[in-house]
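A single protein chain has been omitted; all remaining protein chains appear in their positions.
Chain naming follows the written order as A and B, and within any one chain the residues start at number 1.
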Amino acid sequence: MSARALVLVALVLAQQAGGADMPLEQRRSGAEFMSAETRAMQEDEAANPATLWLLDGESLWVRKAGRADVSCATCHGDASKSMRGVAARYPAYDTSAARPIDLEQRINACRTGAQQAEPFAFESRDLLALTTYVARQSRGMPITIRENATLAPFIERGRMAFSRRQGQLNMSCAQCHDANWGRKLGGNPIPQAHPTGYPLYRLEWQSVGSLQRRLRNCLAGVRAEAPPYGAPDLVDLELYLMWRARGMPLETPAVRP
Amino acid sequence: MTRAVITVPPHPRRGQVIEIRTLVGHPMETGYRHDNFGRPIPRNIITRFVCTYNGAEICRADFFPAISANPLFTFTTVATESGTLEFTWTGDNDFAHTMSVPIAVE
Partner (left out) sequence: MTTRRDVLRSAGALVMTLVPVAGRATPATMQEAMRKVVGDAKIQRGKVTLDLPPLIDNGNVVALAVSVASPMTPTDYVKAIHVFNEKNPQPNIVSVYLGPRAGRASIFARVRLADSQTITAIAQLSDGSFWQATQDVIVTTAACAEELS
């Protein structure tokens, strides 16, 4: 067993965790667990590599596409007005899907529905650029996921996924991110895992990536099988995490190690 | 399409030493990584950066694989006169990207 796995097992034995709701005063962004240099990259848009994706997103917003030959701007006009607040309340319930969908799926729904174009592939440059551009319009706004009767069962599914042990290492998200945040794992501090800045530029990826990409990394980390991109299980977990982070300001596009 | 972000102070005084920050989108593939099948991923990097100020070279740099992806590079110059700053990045696989930015000196 590798050294890292031994450390993880030791954490498991030392702490049991239940996925309890963290009070707002206790919630800390991942930005607080990184170095001053990495924080500086995030604060300054001219130094943030994600800005390169924002520029692409800006172009895509006005580009006509599909059989309907319309652009996002055709219906939504100026993104800084029409998209303000949108990312802060996603994942959101979609009546035609009869379940919550995330921002990437919402953009693809417009793509196939309103534009009558092919949907973007998950994690494609175009989808990341457009999602980052849309989400950036909510930068600084508090995350607003309200638990109502419709969303409750999906949030609960996400909570169960967060609290459930899984993978060959038989660990739950909660064991690290509720019970052991702030402690070190392999020399790096464990953050609370609030998705306050997605899509974000991860130094490890040397690219912008989505929350689902990050979640699939975590699952690989505990040697669990990751559901495919867009799977309901992943969206439920995204929803739970955003609900768990409610009230925290959106930082998109963030930078993380 | 290659994107770049250049930061130049908006109204420097004549004679002021100003900082010019450059950020360019490029994977800077080192040539030392392997794919899932163990095959080496070929090197693909920017190798040279040049900045001219109204045609005169004010900074040149050789980049190596140790430069991070989406390179950020900052240098200084004396604001001598108004005009154009031109930035050129060249590299492997005939990569070439140029961007011009005006400079307004008071």
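Basically, contacts are C-beta pairs under 8 Å (C-beta built on N, C-alpha and C of every residue); 3 or more make two chains touch, one makes a residue touch a chain.
The structure displayed is predicted, hence computed values, not measured ones.
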Residue, one of B:Gly25, B:Pro71 or B:Gly91, that touches the chain absent here: B:Pro71
Residue in contact with the excluded chain [from B:Ile6, B:Cys59 or B:Met99]: B:Cys59
Subunit A residues touching the omitted chain (full complex): 4, 34-38, 40-41, 185-188, 190, 203-206, 213, 216-218, 220-221, 257
Residue ranges of subunit B at the interface with the undisplayed chain: 17-19, 21, 30, 32-36, 53, 56-69, 71-78, 80
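By definition in this document, only the chains that are shown with their structure count from here on.
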Let me have the rounded angstrom distance from the C-alpha centre of subunit A over to the C-alpha centre of subunit B, please. 31
Note: in the complex, subunit A contacts subunit B through residues 46-47, 49, 51-52, 55-56, 206-207
Touching residues on subunit B, where the partner in the complex is subunit A: 1, 3-5, 7, 21, 23-25, 27-28, 68-70, 72
